[in-house]
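Of the protein chains in this complex, all but one are displayed in their positions.
Coming up: chain A.
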Amino acid sequence: MSSSIASSSSSSSSSSKKEKKISLKTSDGEVFEVEEPVAMQLEIVRSFFADNEDVTEQTVMPLPNVSTAAMHGILEYCRAHEEFRRRMPEAAPEEEVRAFEAGYVDRKSNEELKEMILAANYLNISKLLDFLTGVAAKRIENKSVEYVRAFFGVENDFTPEEEANLRREYEWAFEGVDED
């Protein structure tokens, strides 16, 4: 309950200064003008503005670990969620949220997914990070070890003996995985 009160009070304060935008600069130099309530979903931005009293509306906050491409994806997600929250502050329209998230992630390649997970972690958006790590998990469900290595671009550094021993330990668990 307390969280819904907190969020509705922040939404009324943000609507009083509706025009306010926050400037965020990505690693490749592009500056994004982001509506304040959307930018504040990025915990790194929220705490930066909360902790530094000398920042002004003209302050451009550099985000050197976030690429322009990742930022587009992040903002699309945060804007959609801000929209859901504005329309239904009490309870998010669950089915609509699910439909949006399914469509949203369908369009993302594995590479984009990875970049966005790193960005969501860096920007500290826990809701998005939870969602994206769940998507990554879903994409490797019932896949072979080789597929998972390829998916994550990870080199196998076990010796053949070590790997054979590990597989013997859980021999049963390697039956029946999906075709790669």
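Here, a contact is a pair of C-beta atoms (placed from the backbone, for glycine too) under 8 Å apart; a residue touches a chain by one contact, two chains touch by 3 or more; residues count from 1.
Methods note: contacts and distances are computed from a predicted model.
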Which of "39S ribosomal protein L13, mitochondrial", "DNA replication complex GINS protein SLD5", "F-box/LRR-repeat protein" or "F-box domain-containing protein" matches, in UniProt, the chain that is not displayed: "F-box domain-containing protein"
Hidden-chain contact residue, picked from the options A:E90, A:E155 or A:E179: A:E155
Contacts of chain A with the absent chain, listed as residue ranges: 25, 27, 44, 47-48, 51-52, 55, 58-65, 67, 114-115, 117-118, 121-122, 129-130, 133-134, 136-138, 140-145, 148-149, 151-158, 163, 166-167, 169-170, 172-177
